[in-house]
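For this depiction, one protein chain was excluded, whereas all remaining protein chains were kept in their positions.
What follows is subunit A.
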Amino acid sequence: MKRNGQVLLTVEHITKQFGGVVAVNDVSFDVNKGEILAVIGPNGAGKTTLFNIVTGILAPSSGTVRFNGTDITGKKPYQIAQLGMTRTFQNLEVFTNMSVIENVMTGAHRNMKTSFLQAGLRVPSVKKEEKAVEEKAMRCLEKVGIAHLAYERAETLPYGNQRLLEIARAIAAEPALILLDEPMAGLNDEESRWLVEVILQLRKEGLTFVFVEHDMETVMAISDHIVVLDNGVKIGEGTPEEIYRNKAVVAAYLGEEETVC
């Protein structure tokens, strides 16, 4: 592999079985720092299962996941998040019982210190921390372009803005890696273009992205590296150009996709 750079996430020989079904079969790949890596594949290829293993929602049957030098296999989702890996959800998981900015402030949880007792007694450090985190949250909202909606109730936001809100919440945690689960799903062309711009800008600021996506146009446009799954097996990986030229991939996925489109 001719990619150079520091490895941030390593997926090593991950296998996941559900009863007799092998959803993910011996999949390995690396994610480098500052890279945008896409995981693609037809429905049922095992993308979501792989995603859930990396984020700790599912434990793999075998194999290891290493993040920033730490073995995170079998760790709980919140522990993995605390190490600096956050995510967004395909079916939006915005905190509908909060305002927009509170959603983002909640994202900053891992870098804050206030304990239950300190919060209840409102010791001076809490006030300072609150002010700092509110400013930080505002900056995150500015980055995704919805700062003007900061004090709206989150559930009143249209779908596209809720997706942006999830990204703002994810970056508020100051993570090293963000996983995006089908970020383009449900967005119109204009919203998709803006989201691509946001992601590219954030990458420029040093963030690393892994995303699962159906929208091939986006994948080809913004990915540095692509991993292709089919029936739980990795059938190819490489740059977008390499994926275009990969016959196995085209047969399994792209060909099919193009006849649909």
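Here is the rule we go by: contacts are C-beta pairs under 8 Å (C-beta built on N, C-alpha and C of every residue); 3 or more make two chains touch, one makes a residue touch a chain; residues count from 1.
Just so we're on the same page, contacts and distances are computed from a predicted model.
Per the UniProt record, the chain missing from the shown structure is "Branched-chain amino acid transport system permease protein", taken from the list "Branched-chain amino acid transport system permease protein", "Cytochrome C biogenesis protein CcmF", "RNA polymerase sigma factor SigK" or "MoaD/ThiS family protein". Shown as candidates are A:7, A:22 or A:138; the residue that touches the absent chain is A:138. Only one of A:7, A:112, A:185 or A:220 touches the chain withheld from this view, namely A:112. Summary of contacts with the chain left out: across A:126, A:185 or A:235, the touching residue is A:126. For the chain left out of this panel, the touching residue among A:96, A:188 or A:201 is A:96. What subunit A contributes to its contact with the hidden chain is residues 55, 57, 76-79, 81-82, 86-87, 89, 93-99, 101-102, 105-107, 109-110, 112-116, 119-122, 126, 129-130, 133-135, 138, 141-142, 147-148, 150-151, 153-154, 166, 169-170, 172-173.
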